[in-house]
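All protein chains of the complex are present and in place, except for one that has been dropped.
As written, the chains take the letters A, B and C, and residue 1 is the first residue of each chain.
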Amino acid sequence: MKKQLIPIAAALACLAAPALAQKSASQSIDEYRAMLQDGNPAELFEMKGEELWKQARGPKKGTLAKSCDLGKGAGVVKGAFVELPRYFEDTKRVQDLESRLLTCMSTVQGFDEKSIANTPFGKGEKANVVAMATWIASQSKGMQFNLPQSHAQERLFYAVGKQLFFQRGGPHDFACATCHGEQGKRIRLQDLPDLRGNPGDGVGFAAWPAYRVSNGQMWSMQHRLNDCYRQQRFPEPNYGSDATIALGVYMGVNAKGAASAVPAITR
Amino acid sequence: MQKPIQFTLIAGAVALLAGCAMAPDVAEVKQATDAIVKSSFHDKGQAKVTRITQADETNRLCGEADAAGKPLDEATAKRLEAANMATIKWPANGNYLGDWKKGEKVAQNGRGMTWSDKPDAVNGGNCYNCHQISKQEISYGTIGPSLYNYGKIRGVSDPYDPKSAAIVQYTWGKIWNPKAYNACSNMPRAGHNGVITEDQVRDIMALLLDPNSPVNK
Amino acid sequence: MADPMRIRAQSKDGVAKVRVLMSHEMESGQRKDSSGKLIPAWHIMEVTAKLNDKPVFSAEWGPAVSKNPFLQFDVKGAKPGDKLTIEWVDNKGEKRTDTATVS
Partner (left out) sequence: MQTRREALQTTAAVATAIASVGLLPQAAHAAFDKAAFSAKSVADAVKAMGGSAMTESADVKIVGPDIAENGAVVPMAVSTTAAGAKKLLLLIEKNPSALVASFNVTADVVPNFATRAKMGQSSDVYAVAIMADGKALFAKKEVKVTLGGCGG
């Protein structure tokens, strides 16, 4: 019976009160996090993602490793992650890694973009997108974020992302900025990165996709943002929406110079 | 799905800004943001799209001021504060204080009104997410100021004493609608927006002001 | 079919440090689904390892081993180029076998 606590840990988080001395607790938690680094289950998703990227798949039996351009040329993976989202000439859109993968799966492999977007996280081809995003991101590990801002659309998306970051709404009047608009703040014991600037290497935008220990799931950036919006009491963003892409541009440009730690392992 | 919207943006923005490395102009950004907000979200559970498309004036002006990086001008701030002040529902019978033990539970509970919460569930006050309150709870947030010893520091030894009336009323108003005192406060308008009930407000009041509450020990 | 394991085996001074990640739900048998029904336990029961076809390691696990399990152990007498094979079997009878080369 006791173990029922585990799966509902996240839900109970606001009710739980660890009886621990604060200072030693944070040191011990740092030790715990360090112990988890070796053997991050994200590696399982990387492996799967690499295979999917290199396989001929879908109705058109296309191979993304041959034909998908993530911004650095067809099939080029290294360094792509730290320059996304960016503007793509072929779609005339600013796209993040996940929405770009959807485009490629549609054009190269013949998958139905919409039905993948509507699949729940962790299931079917949506899980495959996240696995590929994990592998692609891992190939830029340690590289510094350097999103392009040369195209007018990229600059517009930065400006829109900034508006969205500060947009207040819902029954609690929350904005992204309510929690992530000041340095050195926390919710309960959870430290909050200040996303108005570069919060540091491997923090915030530079930490996702990440393996989440609490539920054993691999979370992409959009999954992370969706859950932020859930806690903000906002409605759910569509998968590959311009709103989440614009927020990605805002956070990614702000994080210029931060080294990517992806795939990370988090609470 | 998003293609049509981005396409219109290009038609507008690129035509204006083609080849020039300037930041896009304010009207363009506003138009693009509105279009993107409209196209990017869907209803889920009790979290409807209207929660963000129908922001009230306070949220709209404060969000714009935050994004611009400059506070509201004083006249606007005063006007919004007055409008929010007018929404405060004062306790009908003058009964401001409930049970601090129940108040502690409301303060601990951070749930309610997300798309994954049941619409008929009891909502929490979210207080510990941002504030230190009782000394016993070490898992508290720091977005808001510490409320430990809230009543004691303010000299409230008997909240029913007329001498305490001003602070008691201020505290009620602040919980009900903090934007009445600071137009762009980060604190939710928990009473005004119906997040918590009048009885729950009374219980939080007791947690903060009752001399027997652990907050004032 | 279950997803492949991630196996790393590095030899140093005649001992190979073996690190394995397995893809498995490891359902505890303690959780309830949304309708309140207990979700039955589903977990890896047995893990075995062979070095060049010779059994060298075995372990039994209950449902309290974490989801997507991690395992580390040291095999004596393993040289670079040796084949290390890991197999797991769960309580539904499902199996997965993967082989890595010791580096």
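The criterion applied here is as follows: contacts are C-beta pairs under 8 Å (C-beta built on N, C-alpha and C of every residue); 3 or more make two chains touch, one makes a residue touch a chain.
Note that the coordinates shown come from a computational prediction; the quantities given were computed from them, not determined experimentally.
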item: Touch criterion as defined above, residue of A:Ser28, A:Asn118 or A:Gln183 at the omitted chain; value: A:Ser28
item: Residue of A:Cys104, A:Ile187, A:Leu247 or A:Ala261 touching the missing chain in the full complex; value: A:Ile187
item: Options C:Gln10, C:Ser66 or C:Thr97, residue touching the unrepresented chain; value: C:Ser66
item: Residues of chain A in contact with the chain not shown; value: 1-6, 9-10, 12-14, 16, 18, 20, 24-25, 28-29, 31-33, 35-36, 39, 179, 186-190, 192, 212-216, 227, 231, 266-267
item: Sites on chain C contacted by the missing partner chain, in the whole complex; value: 15, 26, 28, 30, 40, 45-46, 51, 54, 56-62, 64-67, 69-77, 89, 91-93
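Quick note on the criterion: only the chains that are shown with their structure count from here on.
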item: Distance between chain centroids, defined by C-alpha means - chain B, chain C (Å); value: 49
item: Centre-to-centre distance between chain B and chain A (centres being mean Cα positions), rounded to whole Å; value: 27
item: Overlap residues in chain B, where contacts from two or more other chains coincide; value: none
item: Parts of chain C lying in touch with chain A, wherever the complex brings them together; value: 3-4, 6, 19, 21-23, 25, 28, 30-32, 64, 66-68, 70, 72
item: Chain A - residues contacting chain C, complex; value: 1-4, 6-7, 38-39, 41, 43-44, 47-48, 216
item: Chain B - residues contacting chain A, complex; value: 1-3, 5-7, 9-10, 13-14, 17-18, 20-24, 28-30, 32-33, 36-37, 39-44, 47-49, 51-52, 55, 58-60, 62-64, 66-67, 108-111, 113-116, 124, 126, 128-130, 136-143, 179, 186, 188-190, 193-195
